[in-house]
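Can you keep this structure in mind? I'll have questions shortly.
Every protein chain of the complex appears in place save one, which is left out.
Entry: subunit A
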């Protein structure tokens, strides 16, 4: 842990990153280590193949979605700042951070509830039309249930889910409806990885 501070020089724009994402120097260094570990051919960028080397991701039903979330649409490589920005969504919320702390562009931090939910929403909404349509939901269900159920059952579950959440009757779940259906779930707690504290 002590030597990690010396690695800050390797990380471009370390200070801005720390400011933007709220990670401490130690965490940033750790993430950089991990980044370099994944970056097998040392290009300074990660490609989808690099992610696939993580074996457990292959077993994860939504592994491919998670990997895809790191890449902006159209791009095939993700650099360190983008990597960190995505992971910032999973940083535990600081209870003590004062709201009025910083002046200037008071952007909502990446690990606010809304931003976390937006991230998850994008994982559902693969066609990026701003809504979770029935097809999107069915895709997710198929992935999670791993072909163990009949198509009919999936249809009915998706049907019921949409009916429950869909308030404006457009047969799809918008971001607001998504957020409402999760109001009882403690997202800050669920989507926090202690490692990233």
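As a working rule, contacts are C-beta pairs under 8 Å (C-beta built on N, C-alpha and C of every residue); 3 or more make two chains touch, one makes a residue touch a chain; residues count from 1.
Just so it is clear, contacts and distances are computed from a predicted model.
Q: Between "Beta-hexosaminidase", "Sodium/hydrogen exchanger", "EF-hand domain-containing protein" or "Transcription and mRNA export factor ENY2", which matches the UniProt record of the unshown chain?
A: Of "Beta-hexosaminidase", "Sodium/hydrogen exchanger", "EF-hand domain-containing protein" or "Transcription and mRNA export factor ENY2", the absent chain's UniProt record names it "Sodium/hydrogen exchanger".
Q: Can you work out which residue in A:72, A:114 or A:163 touches the chain that's missing from view?
A: Of all options in A:72, A:114 or A:163, contact with the hidden chain holds for A:163.
Q: Who touches the missing chain here, A:17, A:110 or A:140?
A: Result: among the candidates, A:140 touches the missing chain.
Q: Provide the residue numbers of subunit A that touch the chain removed from this figure.
A: Listed in rising order, the touching residues are 31, 34, 37-38, 51, 54, 56-57, 59-63, 66, 87, 90, 92, 95, 120, 123-124, 137, 140-141, 144-146, 148-150, 152-153, 155-157, 159-161, 163-165, 167, 169, 181-182, 184-186, 188-197.
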